[in-house]
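Please read through the structure below; I'll follow up with questions.
Apart from one protein chain that is not included, each protein chain of the complex appears where it belongs.
Letters A and B mark the chains as written, and numbering starts fresh at 1 in each.
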Amino acid sequence: MNKPLFHFALAVLVAIALPVLVPSKTLCSEVLIFAIAVAGCNLLLGYTGLLSFGQGIFFGLGSYTLGLTLLHSSLPLVVALALASIVGGLVAVVIGGLAIRRQGVYFVMLTLALAQLFYFLAYSLSGITGGDNGLLGIPRPGVGPFDLNGALAFYVFTAIVFLLIFAALQRVVVSTFGRTLLAIRDNGERAQAIGFPVRLFKIVAFAISGAVTGLAGGLHAALIGIAPLSSIDYHLSESVLIMTVIGGTGNLFGSVLGAGFYVIVSSVLSAIWPRWMLLLGALLIALTLFMQKGLWGLIEAAVSRIRDGGPRRSRSAIRPARGEKP
Amino acid sequence: MLHRRQFLKFSAFAAASLAAPGFLRSAFAAGGEITLAAPLPMSGAFASNGKYGSIGTSMAINDAGSILGRKLSYLELDTEGSSATAVRKVQDAMQQRHATLFAGGILSSTALAMSQEINKRDGVLFTTAGADTITGSKCNKATFRWSVPTYGAINETVRPLIDKMPNAKRWYTITPKYVFGEDLLSAAKDVFKEKGIQHVGNSYHSLDTQEFSGYITNALSVRPDVLLLLNFGSQSTACLRQAVNFGVKNRMTIVVAWASGLEQFKALGPDVVENVYFGAQYWHAIDSPFNKQLVAEVKKEKGINPDYALASAYMITKLLIDGARKAGSIDGPAVAKSLEGMEYDGLTGKETIRAADHQVIKNYYLLKGKAKANMKDADDYVEIVNYGQSFRSAKQEQCVMG
Partner (left out) sequence: MIYLSQIVNGIGLGMLYFLLAVGLSIIFGLLHFVNFAHGAFYLLGAYLCYALLQHGIDFWWAITLAGLIVAAFAALVEAGLLRRIYRLDHMYHIVATIGLALMIQEFVIIVWGPVGASVSTPPALVGVVMLGNFIYPEYRIFVVGFTAVLALVLWWLLEGTRLGAIVRAGSESSDSISLLGYDIKRINTAVFALGAGLAALAGGLATPIRGLDPFMGVEALAIAFVVVVIGGMGSFTGALIAGLLVGIVQSLMATIWPEGASLAVYIAMVVVVLVMPRGLLGRA
């Protein structure tokens, strides 16, 4: 159930099943793009214990980088995406370096303030970012001999990128580095005492997360042909965080579930009832009360119940608080 | 029929997870219906515009019933006020429901983004968004705009007021710091210069400000005769209300160049509206045959007076339908072609669609707030004091149609 290869197989399955089940190929691409961003957020939240409200910064900068590259040069798409990823990673080093100087709630607040700061910066530098209107008319060049202008073609490209990133993050998570992150999450002071360079590890986690999220932002801009101001705002950070928690923290495939659930359900519900966010609110509360491990936790519990042949009391999923509260 | 069989195969799953009514209807309609899509902000911070826009669009579709022998169906696309969502939903509507006709896009940012997407995929968009670039430097073959640009808004409000109040020589402006505000400001400055008005000061504010006391204090300190507000929507509402709290109304004339009409007056209340001048695209008391007909219909069906969002949505939807009828096709470029140069009896009287930049040539109105005692009914907030048409040429608006 928790073998990396099995999870990768599940990811492949999702990538194949999505376009068959969901009529809108654009929506399918969006699911996988957010799955990448959510996996990046999960690396910080689930594996390092850092609740960052700054993911929108990296996503937005990725969007702008890709947009500016493709608008002002004839570099290929893959290079533009690589640039988006590099910018996301570099800025994440700076943001992470600043933010990890504080802990707990103060860390959260600091990332929130930085996110607002970057939003207002993007808003006021309208000469570069297009301000409120965003960057418009971003072209979508093909990759080698392949034309990506069709929705399905772009989906296939997105799916390949998604699977590559997913596999790469899996490698990171099972490596010594990844296991050290978990140790830092569970007890930072002890990890420090043992002699791990905790700050350095946290910054590297930020860099990876920023690079992955920047890549997602770049892909998103290529998908919709614009880099809007909303790519860098507080709501983007919040949605990515919500998807991470819905899917389940500390599990990469959970991120795919979270992104898929949020993107598809919100799209369906918003077509039916404009007040759908009321239900989202109720879901978030239910989540904290009854299923703290998110959708993946739910599946795990269901599987173990079937396997053990009959109902059984589930282990307490409540993690003890870290930080302030005794 | 492949489509349909595929659909049925997965319908059990789809019903559970993807039951957007749109998908279901399209699959079973067997290509009989023509879809007219309305991308509107139904949720999010601009939901009030979306709500009334949606009523207007669906009424226009019901009134038309069918075109080219096929039933018209209404597809609402909730943009959530975000251009990313808007573009994605437009792509879906075009690919899955073969929609080509789009009426909506109230916010400039979403309208600009959709305009490019719809042009690329051979659809046609009729919008009421504010940004001049839509029929200016970013104009394209697929995009039409009903609302008067900033140039006309200033010239039909500032100019008649200067003539009306020859002694009011000192004007102060409060402007949001982004393209829309800058356009209004530069148009106002041109009029000031021409008329020998002293522009005694300007305050810029950002797009997220809701607290204007600082800017109002700035304005009060230079003792102008007229305070000209160049912001719009909830910002102009907040700014005007706070100015009135500061007693500005007793010391100078207040002008809101770009008001959203009834909806905004309701939010402000009659105390604030009284004696303030407003520039507006539409007012339900306009004396034109088509407007009277619409007001009567909306009153009968919904029991309300149409506001700008509702009336303009009705108008642009009707124009798209008329364009398709005239073209004998719902093919985007053909509809666009037939709309170019069209003259018709519109909400504001005789209106023309200028071929060169797809801008509708129509009236802009100067309204003045009535005292509560003089209001004939709950919605009778203002009287029309002036109206007219001021437009720069398509060339001056920098439209080069590719």
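In this section, a contact is a pair of C-beta atoms (placed from the backbone, for glycine too) under 8 Å apart; a residue touches a chain by one contact, two chains touch by 3 or more.
Nothing here was measured: the structure is a model prediction, and the numbers come from that model.
Shown chains touched by the missing chain in the whole complex: A, B. Contact with the omitted chain, checked across B:Ser137, B:Ser221 or B:Asn374, is made by B:Ser221. Checked against the hidden chain, the listed residues B:Ala64, B:Ala168, B:Ala267 or B:Ala355 yield one contact partner: B:Ala267.
Residue A:Val105 is the one among A:Val105, A:Ile128, A:Ala168 or A:Ala193 that touches the chain missing from this view. Within the complete assembly, residues 45, 47-48, 50-51, 177, 203-206, 208-211, 213-215, 217-218, 220-221, 234, 237-238, 241-242, 245-247, 263, 266-269, 271-272 of chain B touch the chain that is not shown. By the touch definition given at the top, chain A reaches the unshown chain through residues 45, 51, 98, 101-102, 104-106, 108-110, 112-114, 116-117, 120-121, 124, 238, 241-242, 245, 249, 275, 277-278, 280-285, 287-289, 292, 318-326.
In this section, only the chains that are shown with their structure count from here on.
Here the CA centre of chain A is 36 Å from the CA centre of chain B.
Chain A meets chain B in the complex at residues 20-27, 30, 120, 123-124, 126, 131-134, 136-137, 151, 220, 223-226, 228-231, 264-265, 267-268, 270-272, 274-277. Those residues of chain B lying in contact with chain A across their complex are 10, 13-14, 17-23, 42-43, 47, 50, 76, 78, 80, 82-84, 87-88, 91-92, 95-96, 108-109, 112-113, 116-117, 120, 131, 138, 177-179, 206-207.
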